[in-house]
Every structure is written in structure tokens, then in C-alpha cells.
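Missing here is one protein chain; the remaining ones are kept as they sit in the complex.
Presenting chain A:
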Amino acid sequence: MNMILREVWESLKRRKWFSVLIAIQITALFFIGTLLFLTHTRIESKSDRLQPLDELTLYQLSDGLVPDSKLQAFLEQPDSLDQLKTLYQNLEAQFEERYIYLFNQMIEVKLGDDQKWDPFFHGYEQGAPIERLKKRSYKPMKAVQINEHGFTRFSIPLSKGAGFSSEDFHYNGNTIPVLLGAKYEPFYNVGDEITAKYIQKDLTLIVQGFIQPDTFVFNYNHPELYLDRYIVMPALQFDKIPQTEADELFQKRHYLQLINGTIFSDEEPYVVRRDLEQVKKVSDFSDMQIMGANSDTLNFMFSAIQVNKNLLKIMAGSLFLVCILSISILMITKFQDNYRNMAIHLASGATLNQLFSYFLAEIFFMVGLPGLVVTLLYRQVIEVSFGMYTLMNTMLFAVIVLISALPLYLQFRKLEISSLLKRSE
């Protein structure tokens, strides 16, 4: 063993820059492997989360209460709130988990004038007048309202706290539970209260949990809505009769939003339309239509995922080939460079097997050390799916060692000792 270590160390020192070049090459390969692993993990998780939605068409519902005068007339009807509530309940009953309400309506939150909140402002990316908005005591923050079916269907993963229960979707008269995007995590804790206004109604929000980074949802209008800077609210249902006119107006406006949801269905369009007609009929609400059927959003996402997967495979395969080829070439060059010393070892009593073991040990060392360093770095910095990552690196290690050692082994097999001695002349 000592002899092997001694020879490996000397061989590494003898062609220092050559060894460094190989080590860099292998480290690069492990880093690329890490990037591919992370990308793959992300794509796979996205693909897994979207799998239940594969082959669905999105039917966006829209109330027909336009122009404003028509809307105003409807809101002034004494039974309009009951009508809206009935319609919403019937939509949920008819379409069940296929009816998803996901709407990004901003919520105003009472916050200090701190620059850190800027990216959380509603419209930040679209160039909202941040400086002017900051002067307000209630800042308009990005928020998403989601119904219970939506919450279940998108299976929003949490890093802390608890998700919404069925009761959370019914307003208790005091507080509203919310989930905060991952970027909120440094600023709030589970259980914190947030003073807010939603559709001009004063509310207290309770932080119930934090969403994992890079979580996204989507609807008819937003193919990918990342929740990192969003406040996620349950799409509330109000079981009690409103006590004031303002309350009633608030509920009416709120339910008007809830009925403009999306039906995710794999059924034929005429079936969806027939079912909707039935809901309209039993709810006595005729101003409702399907704005459009859109399978492109999901198709686009699935084909994008497929393209990403294929691209990833091609990239991984090409990079792997290039790296393996260059490592093999470098090792063979090193082997040929060592002909003279091999002859001296043989004349000193070594066997070819011993000489091969030196090369093998060197390959083990040169592949193993960068692999170990990259794996430990990953554990320190990233740590995502560490078990799988370690398994992948172990396999990568084994494959590189095998592929690098194979040409050497073949060279050794056809090697004639006399040729070594001739080369030493």
C-alpha cells in the first residue's frame, strides 16, 4: 500500500501541470454533473407537480356583467349576493376539483418605508411607481387568492408551518390565514399578524406557513406564477350575512371574482358547456360564459419540460463524452510518458499487475478527490436530495474510473516488456 501511495504521489508530482489539468477536467465534470442534477431535480419536481394536469384544457369563465351600468344594476339587486354565492357553490359542486379559482389580486399591507419591500410590490416588474407607492402607509403587495380545490390540485409545498385546512376557506370574522412566499421568510415568523386591507376592507392576516422556494402555480392568464414574493390567501367564503352595506358590497365584489374561475377538464368542450349551462340554470344566473378554451398553456408547459429534459440529456451526454475522452487521452499520454519508469520498476522486480495497480490507484485518486470535494461542497452549500446526489456522484466516479482504466488495461494487456525496455534505450 505504501508503495502504491508513494508511486501515485510521485507520478502526480512528476507531471504536475498535467495532473492539475486532469484534476480540473474532472472537477469540471463533477460541477457540470451537479448543475445537471439540480436542473434535473427541478424539472422532475415541476413535471411531477404538473403530471395530474397533463392533457387538460382550461376553460376560463367570465361573467357577462358589462358594461358597468349592467354590473351596477346587478349589484343593486337585493338578492345579488345570494345569487353569486349560489352560483359559486354550484360551480364547485358541479365541477368539483376541476373548478379552480386562482386570482392575483393585490392586497394592501401596513408596512414601514423600507426598500427591502420594493420587489414585493404589486406591479414591481411592470414598472409600478414604487417611490409613490412607498409613501402610503398601506403598501400594495403581490397576492394570490386560491380556492380549496386549487390549493389541493397545485399541492403547494411548504418549508415551514401548515397549509390551509377546509375551515381556513371560511371567514371566521376575525383573521385570515395566509401562506407567504419563500422570500418573506427572513422577515416574518409563523404566527405573526399582518395588518392589511383587501378590497378596501380592514383585515388581520395570520402567517400560517412559508412556501418552498421556486414554487409556481398557473391559470389561464399566467402560465407560470412563481410565489416567492406572494402572499397566498384562501379564496374565502362568507357564511354569515353581512351586517353593513359596506360589508355586503365587499362580499359581492369578492364573490364576483370567485365565479370568474377556470375549469380544468379533459372532457369534450360540449360536455363542459352543457354542465355550465346546467349550473347557470339551477343558479338562476344567465350572465356567465366560457371566455375561451385553452389547452395551449398546459401543452406549452409540458412540451417545454420535454424539451428541457431532452436538452439536458443531450448536454449531459455530450459533456460526459468530451470529459471522458479527454481524461482517457490524458491518462494514456501519462501512461506512455511512464514507459521508461515502468521498465525500471519491472527490472527491479515489479509485475505488470503491480504497475497497473499504480495507474489504477492514480485514477482512483484523481477522480475520487475532486468528486469528494465537490460532494462535500454540495453538502455544505446546497444539500438538496443529498442521498441521490451522492449516489449519482458515486456512479459517475465508477463510470469515469472504468472508462479511463479500460484503455489503460487494454494497453497493458498487449504490452510486451521487451518493448518497454527498448523504449528505455
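Quick note on the criterion: a residue touches a chain if its C-beta (ideal position, glycine included) is under 8 Å from a C-beta of that chain, and two chains touch if they have at least 3 such contacts; residues count from 1.
Basically, contacts and distances are computed from a predicted model.
With the options "Ferritin-like protein", "Tripartite tricarboxylate transporter TctA", "Acyl carrier protein" or "Putative ABC transport system ATP-binding protein" in hand, the undepicted chain maps to the protein name "Putative ABC transport system ATP-binding protein" (source: UniProt). Residue A:M3 is the one among A:M3, A:A93, A:A162 or A:L376 that touches the chain not shown. Considering A:S155, A:N172, A:T351 or A:T394, the position touching the chain not shown turns out to be A:T351 (whole complex). Mapped onto chain A, the interface with the missing chain covers residues 3, 6, 10-11, 13-14, 340-341, 343-354, 416-418, 421-422, 424-425.
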